[in-house]
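What you see is part of a larger complex, with each chain still in position.
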């Protein structure tokens, strides 16, 4: 690993792409954020419902769930709509489940009461890291939806629905052996190892998904990747706080 | 009909909502436009392919098609994803077909050669008139995609692929009998008659779809609505020219 | 336009094909009619249910809906079954919705009470104008089903469920510029403009769907087409009355 090599976009190995979070991009949703990680652009909306899925009824707990999708031309070549094919692909399912699990990790579902919040994360433009941008932006939309529910009296003013913040970032090992943070599509598509890490505002792990796309990776590489990831999520947590402070 | 009554948003009966057309909103597509009719926001992308559907192969003609969809939280209450339900609803199908037919009306498919352009019109936020905004914005994306194809040599420089411009607007009769142009959701949902009109830059009709939602309508009302529509599409054609001139 | 040219089947421009309406063709349905417009043959059945869709429950109103379909060999070449493909095509959806809207335009759903009538319009043989034949025949089946419901005491004897009659016809502009009424498949497939018009017994419009298949059309052509259509639906309304009088 030679940390002196610059990346194609000139960033340092441990540097995030420019991140923008635009709150309330959508006029209808109880919470929403358009989040950008460089050329990746995800619209996250939070929809509140005073209701829970059937299997939760009468238990005094709420639920938070997520659906992830890509517009057909979010990517470089157009891909067919899942609604037209009549099936949701495996990748879509997997990411939707990941986003839902990640957000629930910081939600006290008892404090939420018998209410449900659905996070829709629609990728308007993709350039790597769509799932991590989705988690990071969905958290902001979720905070606003919980606040809305509090204002409307659906949730008790004293309830601590959110136990912490949550953010996610990708890390990977490039073919030259360099470990890097926040990979755009050009790096991601050739990386030897690819890892997505979901971390709370306090710095604890909620999810680690690492895959050897090329050669299997060693424990030392794993450690280097986790260091980078924790630096990135720490910075994202700060950007979330700034966005929510406005 | 009392033309002195102001509409809820203060517009005159024959006035469009503020229209914004942002070209090249998407970095990947061969043509794209984010179009806004007031609170309605549709992302239109044009995807070029040097290929035609099987039933057209070897005939020297191209094809233009469209797919319309809404994000789940484009509307005031969240609606389930069609990809999750595994079926495209009737309304979605109908509007996709309308957009495709409308654009093909101004395309010389022979001049396009054996190439295909797919227009994706995704409603990011809905406030009435989504199909008319989609047609109007898709035309702008289509112009840029044809130009791109010309630059790339996929289409002959001298070919006149586009025979005219195309735009669309809604008109309707309010419960008080007033005929109005470009209805937002609040007006649309209570209108007695609802009509979508697709008109070329030269002022000829490509499509008229009028429906009595309340009482059946008379020939005089139809005439009044068509007058309003032609005024609106004339103004939209001018806005398209301005956007394309930039 | 040369109104002296005879059409391929020898009809005048403003002449309907032979229309036959056979009431009670089906022994099980609460109302039914086999309607023929020349070689187009549609079986319309009305099914009554003392129940409404969930979203209407407890509101004291009823509902009328329709489903349109074609047998695989209704057309000149066999087309695959939608049940086998597992999806309903866009055209089917669109026509089903049109039939339902058209019938509801003459139904007082309050007077119907919390009851539902489903009109199934199955095309047994197609030769152009299947949707207009379906609307015209479905009205006859609907009248009989409402009468049945009255006899059975499901609907009050004094309720005026049907506010008017409803019929539909196609009009179009042939390649020679001639505007004609009630197009068979041979004319429809080459028409420049194609329009379906749904009109009440009183002569008011319920639906106008006009499409430029070839060149866009001008306002004068539209006026000529509407004149023809109103003549046709007036004649159909009379044939409906005659069928119901038997």
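Lettered A, B and C in written order, each chain numbered from 1.
Heads up, the rule we're going with is that a residue touches a chain if its C-beta (ideal position, glycine included) is under 8 Å from a C-beta of that chain, and two chains touch if they have at least 3 such contacts.
No experiment lies behind these values; they were computed from the predicted model shown.
Counting all copies of the one sequence in the full complex of this file gives 6, of which 3 are shown in place.
Here is the rule we go by: only the chains that are shown with their structure count from here on.
The minimal number of chain-to-chain contact steps leading from chain A to chain C is 2.
When chain centres are taken as C-alpha averages, the shortest distance to the whole-protein C-alpha average belongs to B.
Distance between chain A and chain C, defined via averaged C-alpha coordinates, is recorded as 51 Å. Our note on geometry: chain A versus chain B, Cα centroid distance of 33 Å, whole angstroms. Shown for chain C are the residues that touch two or more other chains, namely 87. The part of chain A that touches chain B in the complex is made up of residues 26-29, 32, 39, 43, 45, 47, 49, 67, 69, 71-78, 81-84, 86-88, 92, 118, 120, 122, 124-125, 127. Contacts from chain B toward chain C in the complex involve residues 87-91, 93-94, 96-97, 101, 105, 164, 195, 199-200, 202, 204-212, 215-219, 222, 226.
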